[in-house]
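Below you'll find the structure, written out as structure tokens, and then a few comments.
Here the complex is missing a single protein chain, while all its other protein chains stay put.
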């Protein structure tokens, strides 16, 4: 892929976060990777969305070195890098402080799968990381957030659980490209709001049955997907 | 009715869901039936609302066979078909994952009739279905959702209770035509939000008296209706 | 006042409810009275706000007889009439089903005065009526709602408490004219939302001290008012 095309895709994913009401001021960031070249386009740090152009997005390699562009990458770059290195199937990463998902992260609670809206996109409860230790906080904090997200998924297929809540912080989401990562961030926010409201109505609400979870998730994901206009 | 007119009515009902903020992305679907011909127009699966044209809506018969149109019908078609076959008085069906109504469905709690806003449209508490069994989930799931909705109403007049919450899923609504079904979906969302907030203020809040429920519901429905400019 | 001017003022108060997000569809209604002539302009029943013109508003006398205009008055007219007859200082009445105020009415709880936002407009807790008896419900229901609002205020100055919650129903508000009644409806909704959230944070939150209530209320109301550009 040409770097220009990658930058445009990633810019578009960043702007989708704005359009969906997931970000305040310069909060949030999206990135995308070209696996062939091992190059990543990511939002620049602290630049207002309304002025952001594709050419503002720095291009970095998997070691985090800027190889093209004038601006400094998002301060969350190191977290994105760990995720790209650990989850080989993903092509985009999004981080937001969206209202309800962040509230779950601050509550240090996984989001239970209480309904099919959740099951359509996340295969089971959305996990929350352990808290970072003081040592981790003091030593390359952003990379350690990536590590703790990876260990939280513990070898699961990252595309079956495309979001993790960083404890006391906020969600990170991913997908096959930057657009899908942004899509998952929007859906995570909706699912977070639904679960918050459902538990407010009934604190004892329990997850949907496994058969229902599987049917909904695999109807939209994997080889047997049947939703939309794609298939037979 | 000409199929073109039916398609336009149903398209309009789908777009009303967007305007009222009840749907995210391609969520939700509305359909309408021409009882004379036994033909149904329904939203196509996975098509963005902003690009949807009336001619995109497939026409199916009551067995679910597409008799006109190029696109695949909504994956919820089988649920709509069961409702049309079981509730002979209805002419439109709407399914959404609207925020507060879905929260009640995820909480597996019926929505109590705590006020006159509710009583104006729903004659008593809005029921929630039983959970589907694993066998039901594995065998024509969407049709089984229709069955469990029908058994939840247990022979009541479907126009007196034009909504049911599918447990762990989301609401289905209906009306005399697609427009009224969409109207009921909007009102169900409002009533769901009101009940959630009222019970947050007072967990012991009780339903309004039967006389008040009847007065409000029958003021707007049935032979004695007196609301609006329709005459004394 | 010319009837045309009264109609325009009342139309404007109705449209203010729309602009502030207090009404859904045709919900809600505002009226205003010309005390000299004993004539009231009120929203017509079931007419969409976006098509409403001043000339659509029926003019009724204090007995509820339409003396000018083609359309039927709001079905809540009888409640407005009781309020005008009982509270001689008021010149406008507004009824809405706005989200948070209606939740308090459905919870059958008065809204405690937890802060100065409340104290600036409502002199103490906003009361909720007793439930209507079955006999009251069956006998000129709308007028009985007016009666129970009046008895809830029990001789207090209606301009010191310009809102009452009708139990299991929704709020009624009033003011010196239709515009002020609409203003109070907007503020009641805000105050209702604040109290709901405050009690969610601290269920034991208590009302502000009497001295603070009096200072805030009388700073904006009565002979000693000092707020705004009206002068020292």
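All chains are identified by letter, namely A, B and C, in their written order; residue positions are counted from 1 within each chain.
The rule is short, and it goes like this: contacts are C-beta pairs under 8 Å (C-beta built on N, C-alpha and C of every residue); 3 or more make two chains touch, one makes a residue touch a chain.
Please read all numbers here as calculations on a predicted model, not as lab measurements.
Seen in the complete assembly, the chain not on display touches A, C.
Among the residues A:29, A:79, A:102 or A:152, only A:102 touches the chain that is left out of the figure.
Between the chain not shown and the residues A:42, A:170, A:186 or A:208, the one that touches is A:170.
In the complete complex, the residue from A:44, A:92, A:124 or A:146 that touches the missing chain is A:44. Annotation for subunit C: contacts to the undisplayed chain at residues 114-117, 183, 186-187, 190, 193-195, 197-202, 205, 208-209, 211-212, 215, 219, 226-230. Residues of subunit A in contact with the chain left out of this view: 24-25, 27, 44-47, 71-72, 75, 97, 99-100, 102-109, 131-132, 134, 137-138, 141, 168-170, 196, 199-200.
One rule holds in what follows: only the chains that are shown with their structure count from here on.
Touching subunit A and subunit C together: B. Ranked by how close its mean Cα position lies to the mean of all protein Cα atoms, the top chain is B. It takes 90 degrees of rotation, in steps of 5, to superpose the Cα atoms of subunit A onto those of subunit B. When chain centres are set by their Cα atoms, the one at the greatest distance from subunit C is A. A straight line joining the Cα centres of subunit A and subunit C is 47 Å long. Not a single residue position of subunit C touches two or more of the other chains.
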